[in-house]
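Note that one protein chain is taken out, while the other chains of the complex remain in position.
Our next item is chain A:
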Amino acid sequence: MSSTVALSHAKLPRWAPALVGVVSLAAAGLPAMLLGWGLFAWLVASVLLFLAALPGWSLVVEGRRSAVDRLMTGLVWSAFGVAVLPLVWLIYVVVDQGAQAINGEFLTYSMRGVIGDEQGGVYHALIGTVFITLAATVVSVPIGILTAVYLVEYGGRSKLARWITFLVDVMTGIPSIVAGLFALALVVLIFGPAFRMGFGGSIALSLLMIPTVVRSAEEMFRLVPMDLREASYALGVPKWRTILKVVVPTAIGGVITGIVLAISRVIGETAPLLVVAGATDGVNFNLFDGRMTTLPVFIYSQYAQSTPAGYQRAWGGALVLIAIVMLLNLIARLLGKLLAPKKA
């Protein structure tokens, strides 16, 4: 025998995975039909069959390395399916249930004076969510970004910087109800026990937002190459202008994405808002006086009514909330793309 290494070997046809997939579905379908399994059990059985059959076939024809490759590929795809399935299912259910509740009146009327099965609306909760979240963003973004600038550009390895990093990490873990109680205590301390205002909710939400904003902005600022800062210093540009005109613009796309993720994270908070901002049936445009309802609180209170109309309105509110989060994410992606450094 010469010492030539064989460079080619037998391969399964390209349609092999598809064939095994169909056969597995069919094979698992037989006991599923006979024993009356549900859709879920049938899918799980098919996947298990597929994961055994394709690598087995490959082992016979292609050899061990290819068989392991096919097994791992199959596992990765299965894990992907497990991760994505609940998400798709959730969106499907919310859209399916919520779409029935959505109509012009639902979006433009509040719940004031609505009794029993009468048509009500989310308008007041929509206003509440937009105002409270916006105010929370206005409070947290400057604090978060300036903290990140300090940590990256000035703090270095100083004690203060390490303490701030530690405290930000701790803040990330604050249960939202604790943030709510803190904001309530603050509002009560200043304005008296019976006082409620939407801005109190914003304070609670900013406590939850700030650590996320700090962390993501810090990551993005650290990604800006030192070369660019040096190039700017070497042109006789002071440090503060370098930060403002080189570091921040270079990182802005990622920073905005981080901010929007932080917003998406807090826009669905219920507990702290129920505590501080309270709940109301009517529209309130004043952030600084009176109770304000947000969408999650609206969903919660409608669900708590335990009537068909209440459930219906809760699903409708959930769909509106998801639509808002989706819209925010799209806007963030668009801004990120528009503001990111361009390549030719």
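In this text, a residue touches a chain if its C-beta (ideal position, glycine included) is under 8 Å from a C-beta of that chain, and two chains touch if they have at least 3 such contacts; residues count from 1.
By our rule, contacts and distances are computed from a predicted model.
> Leaving aside the chains on screen, match the unshown one to its UniProt name from "Phosphate ABC transporter ATP-binding protein", "3-oxoacyl-[ACP] synthase", "Nif-specific regulatory protein" or "Yip1 domain-containing protein".
Options "Phosphate ABC transporter ATP-binding protein", "3-oxoacyl-[ACP] synthase", "Nif-specific regulatory protein" or "Yip1 domain-containing protein" narrow down to "Phosphate ABC transporter ATP-binding protein" for the missing chain.
> Among A:T242, A:T257, A:T280 or A:Q302, single out the residue that touches the unshown chain.
A:T242
> Among A:P13, A:P86, A:P308 or A:P341, which residue is in touch with the absent chain?
Per the contact definition at the top, the residue touching the missing chain is A:P341.
> Which listed residue (A:V68, A:L228 or A:L330) would be found touching the missing chain in the intact complex?
Final answer for the missing-chain contact: A:L228.
> Need a quick check: the contact residues on chain A for the chain that isn't drawn.
156-157, 225, 227-238, 241-242, 245-246, 249-250, 341-344
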